[in-house]
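Note that one protein chain of the assembly has been removed; the remaining protein chains are unaltered in position.
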Amino acid sequence: MRRYGIALVLVFLTVALAAPGVLHAQGYSLNDLIERAAEVDGQVVTIRGEAVGDIMVRGERGWVNINDGTAAIGIWAPAEQLRQIRHTGRYGVRGDTVEVTGTFFRMDPMHGGELDVQADALVVATPGAAHPASLKTGRVVWALVFALTATLAVILLRRRRWEAM
Amino acid sequence: MKRPDKTGADLLRNLAGIGLEISLTVLIMLVGLLIAIFVTRGSF
Partner (left out) sequence: MRRARIRELRVMGYYVGLIVVMLSALMVIPAITSSIQREWPVAVDFFLSAGLGATVGLGLMFLAPEGARDLTWTQGMVTTASAWLLGMMVCAVPYYLSGHWLSFLDACFDVMSGFTTTGLALVQDLDHIADGLNMWRFLLTWLGGQGMVVLAITFFVRGLPGAFKMYVGEGKDERVMPNVIHTARAIWFVSVVYLILGTVILTSTSISIGQAPGRAFLHGLWMVMSGWSTGGFAPMSQGVVYYHSLLFEIVTVVFFTIGSFNFSLHWALWNGNKKEVFRNLEVLAFMLTSTVLVAISSWDLARAGVYPTVVTLFRRGFYNLISAHTTTGFGTIYARQFALEWGPLALVAITIAMLIGASASSTAGGFKGVRVGLVFKSIVQDVKRLLAPEQARLAERFHMGRETTLDDRIARSAMSIILLYIAMWLVLILLHGGYAARFGWDLPSIIFESASLTGNVGLSAGITSAALPSVLKVAYLVAMWLGRLEFLSVFVLAGYLLKGWRKA
């Protein structure tokens, strides 16, 4: 009896996973989504990317833009899930890498025809961190050198004009 | 033609000009909107 039970579960799982409209597209990069927009339109996808810029909460849901190095796409997600994000990418900061599962739209009618993902689930997969860039001594030296040469040039130019008068 | 001037009348005239330019742009947008309504037969 148990064997039949297991077999039934297996059959059920196979059918469920193969059911149309549920595609866990783990292999898609964000650029893939743009390139294959017509094909993936309306399907549920799972994607990853670094949260960059601003998290724009607008009522109960909000936007975060994620960038995976190939492209950047807007994610429309519930506000509480967005609030998990601590770091967003900018100069000197690597943002949290988030994993999003949601419906991909080539032309989202809710958002005036944008290409976006409406997220059902958004989690922070890898937290980001600040990584401040350090000053390069060589550059500072050159900056001072050129400041000097420029000042010298100004003085010489001024003197030349003075002499010409 | 006048140089940029700081008298009240001039500033008002400038503002009127700005208003007119913004109106022109709004007109262009309205035309675009009307065209969109027409070609989609009002599908909102």
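Think of it as A and B in the order they're written, each chain with its own count starting at 1.
Keep in mind that, in the parts below, contacts are C-beta pairs under 8 Å (C-beta built on N, C-alpha and C of every residue); 3 or more make two chains touch, one makes a residue touch a chain.
Treat the numbers as computed from the prediction; the structure is a model and nothing was measured.
Applying the definition given at the start, please give the residues of chain B touching the unseen chain.
Touch with the absent chain occurs at residues 1-4, 13-14, 16-18, 20-22, 24-26, 28-29, 31-33, 35-37, 39-40, 42-44.
On chain A, where is the contact patch with the chain that was removed from view?
Residues touching the hidden chain, for chain A, are 34-35, 37-38, 52-58, 62-63, 65, 67, 71-74, 76, 89-94, 106-107, 109, 111-116, 133-136, 139-140, 142-143, 145-150, 153-154, 156-157, 160, 164.
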